[in-house]
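Excluded from the complex is one protein chain; the other protein chains are retained at their positions.
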Amino acid sequence: MVDAVIPRGPKPRPRFSRTNIMLYGTLIVVAAYYALPLYVMIVTSLKGMPEIRIGNIFAPPVEVTYQPWVKAWSEACTGINCEGLSRGFWNSVQILIPSVILSIAIASVNGYALANWKFKGSEVFFTILIVGAFIPYQVMLYPLVIILREMGLYGNIWGLVLVHTIFGMPILTLLFRNYFTSVPEELFKAARVDGAGFWGIYFRIMLPMSLPIFVVAIILQVTGIWNDFLFGVIYTKPADYPMTVQLNNIVNSVQGVKEYNVNMAATLLTGLVPLIIYFASGKLFVRGIAAGAVKG
Amino acid sequence: MSSSSNARKPSGLFRNLSAKIASVPMVLTALVVFVGGTAWTVLYSFTSSKLLPKTNFVGLDQYERLWSTRRWLISIENLAVYGFFSMIFTLVIGFTLAALLDRKIRGENVFRTIFLYPFALSFVVTGLAWQWILNPDLGVQSVVRSLGWESFTFNPLNDPDIVIYGILIAGLWQGTGLIMVIMLAGLRGIDEDIWKAARVDGIGTVKTYIRVIIPMMRPVFVTALVLIASGIIKIYDLVVAQTNGGPGIASEVPAKYVINYMFRAQNLGQGFAASTMMLVSVIVILIPWAYLEFGGKKRG
Partner (left out) sequence: MTSVLVKDLTLKFGALTVLDNLNIDIPEGEFLVLLGASGCGKSTLLNCIAGLLDVTDGEIHINDRNVTWEEPSGRGIGMVFQSYALYPQMTVEGNLSFGLKNARMAKAEIKQRVARAAEILQIEPLLHRKPAALSGGQRQRVAIGRALVRDVDVFLFDEPLSNLDAKLRADLRVEIKRLHHNLKNTMIYVTHDQVEAMTLADRIAIMKGGIIQQLDTPTEIYNRPRNKYVAGFIGSPEINFFEGEVEQGTFATGGERFSLEGYAFQGAATAGAAWLGIRPEHIVSGGSAKDLPVTAEVTVDIVEPMGSDTLAWATLAGVPLRIRMDGQAAVSTGDRILIGFDPARASLFDKTTEERL
């Protein structure tokens, strides 16, 4: 009877074949695992403390309250200081904006020089820069303290901006160099024949056509600098601590009763900026980290 | 480059002046911070600097002290355990997820977005989130117990023997997405015809991955390994946020040891020696990689 069927058209495949069940089953279970912490953070931040003490961390809130968010933003304490995370947020913004602008401006011009205006030794410095990216920061932390102190920048926001510019340089320079190298050389030659110089070509030809790579660089830097903890804790004073450092101090503060809902609201608030960038930028974020992964 | 073939060559230093000026930040960073800073730290690791750097050299004293400090030994052991499992699991999970996503599935973007979002979060956020989930009184342990399994015990953050695995769970959650994306890019880079050839040859999917695709992706695996390894050595914020080295000193790591001695315990010499050891371990990883990558290219 089965033989009577004449094969024709697409091969009949069960909609739920064993392979497909395995495939989607695995993906869904793993996706649930990855999504779980974010879910737990959100539901915890919306519950009152009594509900958290008796309940289950996975259960959705019975009574939704936004009080923990308000408290995390404007009242949470680090030690004796009870201004909430808002101060850390504005500190981070103040650190972020100049750091992103400065690091990208320097690295893009740098990458451009390396791609189109090579000079004797330029490749050597570039190689040192890339190899330097693998040196543990710990080795360079103290010398930088000395350098910043000599410049009078130790302990203030501009010192930290400089540190972010320095440590962002290898990856950003690589990113821009590779991008500018991929620009057809004829274009560059034509501009030179037309009499344009180093800066003329950079501003009038390279910059306008490299918007996407600037967006990638901005994504990379904003998330990287916002998420930084180490440099913030070492190169700034408590009054200037970025949000991540302040968050850690609030949550891991040993004084007082632990308010898990406030802690989770504070954690989410800190994670919000990179998360928004991540969900809004989609493919560009992926491109940014893929670019970060390419080897020198 | 075109600039080197100019007929009229202005004398050495002033040729290409704008480019040289533009490269000053890079040159300073490379020479002063990267080379100079590293050399300075290595040099001062042989001194007895305490609160301030001093130049009274004491030979290998700092290293002898370092390797006889229990806290450092625990840090190294933790790093080894964390590093070993992190490498294996990150590679296996990252590749498996990438391979699953590469099977022309529906909703690829949704899955990829979910697997990768932890990577956008900082280690501090990651550490605090998992500190809460692993909370013994209110977290996973209590939920499982409340379901009726009264003897269930999963309290890594308060158990010195397994605390490093608690950190590993959080680290894997944060970092596997990155490796998945890199592996997926590698898989997408493989010629479609290879898959067709394997199907004509009658090779099953799994076998094609193992015998054909993975060997072809060697450079991608090497890149992934280098990324994972350099991330492992730098691990610091995650530990500070999740356990702050505790319970006791059970989850200390080298990077934290360095910071503590340099900036808290005011024992710079120990910090320099410990950071130099970190540098050495990076070199030990980098040299074989550079040999594989660049030595291999010359031969091919």
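Letters A and B mark the chains as written, and numbering starts fresh at 1 in each.
Keep in mind that, in the parts below, a residue touches a chain if its C-beta (ideal position, glycine included) is under 8 Å from a C-beta of that chain, and two chains touch if they have at least 3 such contacts.
Bear in mind the structure is a predicted one, so any value in this text is a computation, not a measurement.
Residue-wise, the contact with the chain that is not shown comes from B:M216, picked out of B:I105, B:M216 or B:L286. Of A:G9, A:P208 or A:G256, it is A:G9 that touches the chain left out of the display. The residue from B:D137, B:E150 or B:D201 that touches the chain not shown here is B:D201.
In the full complex, chain B contacts the hidden chain through residues 191, 193-194, 196-197, 199-203, 207, 211-212, 215-216, 300. The set of chain A residues touching the chain not shown comprises 6-12.
As a convention for this text, only the chains that are shown with their structure count from here on.
If you average the CA atoms of chain A and of chain B, the two centres end up 15 Å from each other.
Chain B contributes residues 1-4, 15-16, 18-20, 22-23, 25-27, 29-38, 40-42, 44, 53, 97, 100-101, 103, 105, 109-125, 128-133, 135, 138-140, 142-143, 146, 173, 177-178, 181-182, 185, 223-224, 226-227, 230, 233-234, 236-237, 240-241, 244, 254-255, 258-259, 262-263, 268, 271-272, 274-276, 278-279, 282, 286, 293 to its touches with chain A in the complex. On the side of chain A, the complex with chain B involves touching residues 23-24, 26-27, 30-31, 33-38, 40-41, 44, 52-53, 56-58, 106, 109-110, 112-114, 116-119, 122, 125-126, 128-129, 131-132, 134-144, 146-147, 165-166, 169, 173, 185, 188-189, 192, 197-199, 223, 226-230, 234, 244-245, 247-248, 251-252, 260, 263-264, 267, 270-271, 274-275, 277-279, 282, 285-286, 289-290, 293-295.
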